[in-house]
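Heads up, one of the protein chains got dropped from this complex, but the rest are sitting where they should.
Each chain gets a letter, A and B, in the order it is written, and its residues are counted from 1.
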Amino acid sequence: MINCIQCIEYVMVLVMILAAIFAVEWKDLLAAVVGMAAVSLVASILFFFLQAPDVAMTEATIGAAMSAAVFIFAIKRTQRYETEEEEKLGWWIRW
Amino acid sequence: MNIGVYYFGAISLMLIGLYAILVKKNLLKILVGLSIMETGVNLLLISIGYIAGRSAPILSEGIGPNQAVDPIPQALVLTAIVIGVATTALALTVAINLYETYKTLNIEELRRLRG
Partner (left out) sequence: MVMKRALAILTLLIIGYWMASALANVPFGADKMLVAQYYLNHVKAQTGAVNAVTAVVVNYRGFDTLGEVTVLFIASTGVAALLWRKKRERTAETEGSIVLTTGARLLFAFIVLFGAYIFIHGHLTPGGGFPGGATIATAFLMLYLAFSAYEIPHRSFEVTEGLAGMGYVAVGLIGLAIGSYFLFDWIWQTWGWGHSNIGRLFSAGFIPVIYTIIGIKVGTELSGIVDSMVKEGGE
């Protein structure tokens, strides 16, 4: 059983940075909103490691639920994909 | 130059958000970048106030005033998070109204349609 808190911190910061890079890169705007909610979730866990329980509760409720919901309602009333032209399929299919 | 892992994570979130604001063309993607940048700034403020070996600033039994982390950055970030979601909602309604008037969300085309 691995028993170091530092390893968990490194892994969480890496997951957060990966989720942020994917949220900016994906062309489907619904997927980008899910990436943004994942960044908020991992930031809430990091706030808990930094001994700040009030801020962790507030960020989990508002960042993961309210902010993502307001974005999805805005996507519903505008368009879903970022650009309208068809791109040629690469080795990843329709990111 | 050795900064801890929390400072590195907060600075990278701010830089990724700034990249989205500078380079991307769709208005909703720019707002996603703005929201990620606000999360990075809040993480930086809380990680500056952390003191090693101490516990949360709730002074119940057994935790005296010399064993608590700094409570002031937490009070500032608590209001900053709520204000962030309110301004994001207002910016999204402006984007909805732009789409209904001009039928596009591309900032290069919006610059050409005046009047």
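By our rule, a contact is a pair of C-beta atoms (placed from the backbone, for glycine too) under 8 Å apart; a residue touches a chain by one contact, two chains touch by 3 or more.
What you are looking at is a predicted structure, and each value in this text was computed from that prediction instead of being measured.
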item	value
Touching partners, among the displayed chains, of the absent chain	A, B
Subunit B residues touching the omitted chain (full complex)	1-4, 6-8, 11-12, 14-15, 18-19, 22-23, 47-48, 50-52, 56-60, 65, 68, 70-72, 74-75, 78-79, 81-83, 86-87, 89-90, 92-94, 96-97
Positions on subunit A where the hidden chain makes contact	53-54, 56-58, 61-62, 65-66, 69-70, 73-74, 77
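Here is the rule we go by: only the chains that are shown with their structure count from here on.
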item	value
Distance between chain centroids, defined by C-alpha means - subunit A, subunit B (Å)	12
Complex contact set, residues of subunit A against subunit B	9-10, 13, 16-17, 20-21, 23-24, 29, 32-33, 36, 39-40, 43, 46-47, 50-55, 58-59, 62-63, 66-67, 70-71, 73-75, 77-79, 82-83
Touching residues on subunit B, where the partner in the complex is subunit A	5-6, 8-9, 12-13, 16-17, 19-20, 24-26, 28-29, 31-33, 35-36, 39, 42-43, 46-47, 50, 54-58, 69, 74, 77-78, 81-82, 84-85, 88-89, 92-93, 95-96, 99-100, 105-106
